[in-house]
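Yeah, one chain of the complex is gone here, protein chain that is, but the others are all in their spots.
As written, the chain order gives the labels A and B, with residue 1 at the start of each chain.
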Amino acid sequence: MTNALRLYMHYLSQSIRSQMQYRASFIMLSFGHFLVTGIEFLAIASLFARFKHIQGWALPEVAFLYGLINISFAFADAASRGFDIFGTMVKSGDFDRLLLRPRSTALQLAGHELTLRRIGRLVQGLIVFSWASYTLDIAWSVPKIYLVFIAIFGGACLFIGLMIIQATIAFWTTESLELMNTMTYGGVETAQYPLPIYRTYFRKFFTYIVPLACVNYLPSLAILERGDPLGFPVVLQWVAPLICIIFLIVALQIWKIGVRHYRSTGS
Amino acid sequence: MPKIANRTSSLAIKSYIAVFSARFRTLLQYRAAAFAGFGTQLFWGLLRVMIFEAFYRSSTAPQPMTVDEVVTYIWLGQAFLVLIPLRADPDVRDMVRSGNVVYELVRPANLYFFWYSRAIAQRTAPGVFRALPMFITASLFFNLQMPPNIPATCTWLVSMLFAVLISAAITNLLNISLLWTISGEGISYLVFGLTWIFSGIIIPLPFFPDWAQATINILPFRYIMDIPFRFYLGHIPPEQIWYHLPFQIAYLIALITTGHLILTRGIHRLVAQGG
Partner (left out) sequence: MPHIIVENLVKTFQIAQRQPGVWGALRGVMHRNYRQITALDGISFTIEPGELIGYIGPNGAGKSTTVKVLSGILVPDSGRCEILGRVPWKERIAHVAQIGVVFGQRTQLWWDLPVIESFDLLRDIYRVDHHQYAQTRDEMIAILNLESLLDIPVRQLSLGQRMRCDLAAALIHRPSILFLDEPTIGLDVVSKLAVRDFIKRLNQERDVTVILTTHDMDDIEALCTRVMVIGQGQILSDGPLENLRARVTTERRLIVDLEGTEDITDPDASVVLRDGHRVHLTFDPDRVATADLIARITAQHPVRDLFVENTPIEEIISRLYAENR
């Protein structure tokens, strides 16, 4: 375990070094990400300018949800680049190289790259989150700060798990994995708004199958001290993000099934 | 002399059509992509519709569009999502990466229109499996309404045709930007981001604040989705086509000319570097 962690750190430091060779590209893409996600937020803000609120949630409260989910997604997105490009690796045969090394394939893919340009989204998410916290005048306490951290951590685990499942599908079809983007990018967009606005089946899907509600809506209720029209137990608001660690573990097991399939069909 | 010129140009056009149809057929083979695309668009459509419905439930203030119009607009956006120039042609990308792009220069055809034909195929082929089923599904189950009258339908179709051509011209700009390997990636992302926001796919453009409308109106991106869709809805009166059509054509010509110029410079640079 410590050995694996050391290797992972070694991978990361080399990945950062590689990316620093393309500094111009890095700066441009980070800035691009910052800009695009920034304008997207302005689009949301302009809707609030016209409608004032969405089922009782005003812009700063939605901005809180927005910031939280975007920060966790930025981390996940940066860490899972290897899984993201995995489809092309299978196609080109480069995945075989990973199987030729005496390490788990998941570890090697995780170490493939730490995509620094995702910092654009991270910074944008942090700005929106800070603005929201400031505007809402949140009474910060140790438990609330802890909750923010595990929400971000749980969110990152959830998204990394989703990206691993998405990559696993590439063992069967390398043609397109677009559908899984609805879980990742679509999940981010879904979680930018409070859960009660959605129809029941949609809500249930993002609570019980992909536990998005656990990393964003439920903890935000506790931090913002709002009542829950959906009536989940209050204790859940404080522990829900940890459920996503289980989600990640399940995703890794599914990944193993995919690797086994690949090794018997050779795709 | 004119006769020969005529023949060569008809041969050239034939070759562009051949390129288009080859690419079109290849793209039809991506079966999983077609199914996945359908599912994805269904998801995004439902999500956006639910968000807007929730907004309309929360306020009675007058809005730039009615909720029914917004719903139709959103589904049209999903049905014709392929019009968003998401990325450069992957084959061109590979050619540039491997350096094989120099062989493209020996083709007896204009490289710009060669790639442009491919780009048009890239923007239309998925339509068979994506636009049509999405359109039918949304009109049957999700309240996508038909155009109110025949003039609206006609003006929509005309502006859609130019939307395809403009979108393909932007795609081709992305292709060309790849000739500058490092900055190409950044430019592609920025162009995609701008189109994403200013075409109307994330929110219908009339919902942007009034002070932003002037800026949005001078960008070409609204001609990819927003303008055609609002013709469809009758939200823009049909006679306005005489105002918008010249703009669409002008943008198309401008984009093609710019692409041509940049491509010439890019090739020049490539040849000067010796590949």
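In the analysis below, contacts are C-beta pairs under 8 Å (C-beta built on N, C-alpha and C of every residue); 3 or more make two chains touch, one makes a residue touch a chain.
Predicted model, so just to flag it, every value in this text is computed and none were measured.
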Omitted-chain contact residue, chosen from B:A34, B:L47 or B:I203: B:A34
On chain A, where is the contact patch with the chain that was removed from view? 3, 6-7, 10-11, 14, 17-19, 21, 93-94, 96-97, 99-104, 108, 263-266
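Criterion: only the chains that are shown with their structure count from here on.
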Which stretch or stretches of chain A touch chain B in the complex? 22, 24-25, 28-29, 32-33, 35-36, 39-40, 43, 46-47, 49-56, 173, 175-179, 181-182, 186, 189-190, 193, 197-199, 202
Parts of chain B lying in touch with chain A, wherever the complex brings them together: 30-33, 35-37, 39-40, 43-44, 46-47, 50-51, 54-59, 61, 63-64, 182-183, 185-186, 189-190, 193, 196-197, 202-203, 207-209, 212
